[in-house]
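Take a look at the following structure, please.
The other protein chains are all here in position, but one chain of the complex has been omitted.
On to chain A.
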Amino acid sequence: MLSTDIQEQFLAKLGAYRDLSLQTLISIIPDREPKKYLYDLVTLYPKRGGKGFRPGLCLAACNIFGGTTAEAMNSAIALELFHNAFLVHDDIEDESDDRRGSPTMHAAHGIPIAINVGDAMNVLSIKPLMHNIFTLGPNLTWQVFSEIEHMVLESVEGQAMELGWRQDNLCDLKEDDYLRMILKKTCWYTCIHPLRIGAIIGSGGAIDADMFNRFGYYLGAAFQIQDDLLNLIGDQNKYGKEICGDVLEGKRTLMLIYLLNSCNKKEKQKLEAYLAKRRVLRLPDETEWVMRLMKKYDCIDYGRKNAQNLAGAALKEFYTVFGHLPDSEDKQFIESMILYMINRDY
């Protein structure tokens, strides 16, 4: 665990960056109609109090490498908008009910409106990136665009992998498949690119951003596995999504893949049959049976250990990448984030 003081400092910094980026994000949303069916909804998810990891990492990295919070703000809010657009569309694709403690966008406003809100968020995120040209100049603006293009493409490819696995009910997946999928779906856009973009801006383009790839991957993987663990065993009031929702959705988490590779033949057949059903046809007692099976094969412990191993690796990489830099609040912020990723309960 992080000591209480350090954790409070980390949360305060995370909250400050989140609030600042949210304030700026809201300021770029067009103040015109149609509000009820579009622009009021664009800020719905951001205002629900997401953690703000992505803008936080981007802004902190920019400051660490010599830039200012203001210089990276356009890129930080673009990251947050892309993230929230992903969430709106993911929730539809996953048929999820809850997001950050309230009904998902499509549950509250219908699928057609929700799809359009997600599209709008993607388009709106382009504008702050275009505005970079006035504060960063053409070369850095171009570099940030290149980063974003790679980030978005990787994310949709990762999402396609996961959706395809579920659609075709693949049950012979291995740990490697999962690691590749989360690299593409989660890690590039949650950790690697926010760090890269922040450092590129902060250094005026002088930094070799590849140095963050491994650190960001380990950090993002630890984050994703912890998120999947919380979905299985978390407190719904804190976590904000329905517990066991991933099992109900047939999501190929590390724990489910481990279970499929650990259980006996009879259990696997039953599990495959459960996963082959549509979500609405999966019965509560069947889902409880999957949870009991996970307990039988220590899947939670397996996931937790792997998240801790990846966090340990991220910590080592942190010292390699950031160790030579002078101590600062932002450096401590990123260091603290590593353990926060695996100790958080929401």
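Convention: a contact is a pair of C-beta atoms (placed from the backbone, for glycine too) under 8 Å apart; a residue touches a chain by one contact, two chains touch by 3 or more; residues count from 1.
By our rule, contacts and distances are computed from a predicted model.
Chemist: Name the absent chain by its UniProt protein name; which of "ABC transporter permease", "Lactate utilization protein", "Ig-like domain-containing protein" or "(2Fe-2S)-binding protein" is it?
Modeler: UniProt lists the chain left out of the view as "Ig-like domain-containing protein".
Chemist: Per the definition of touch given earlier, which of A:24, A:43 or A:262 contacts the omitted chain?
Modeler: If we include the chain that is not displayed, A:24 is the one touching it.
Chemist: Identify the residue among A:79, A:275 or A:311 that touches the chain left out of the display.
Modeler: A:311
Chemist: Take the complete complex as the reference. Which residues in chain A touch the chain that isn't displayed?
Modeler: Per the touch rule, chain A residues meeting the hidden chain are 1-3, 6, 12-13, 16-17, 20, 23-24, 27, 30, 63, 68-71, 73, 126, 129-131, 133-135, 137-138, 141-143, 145-150, 152, 175-176, 179-180, 183-184, 196, 208-211, 213-214, 217-218, 221, 306, 308-317, 319-320, 323, 327-332, 335-336, 339, 343.
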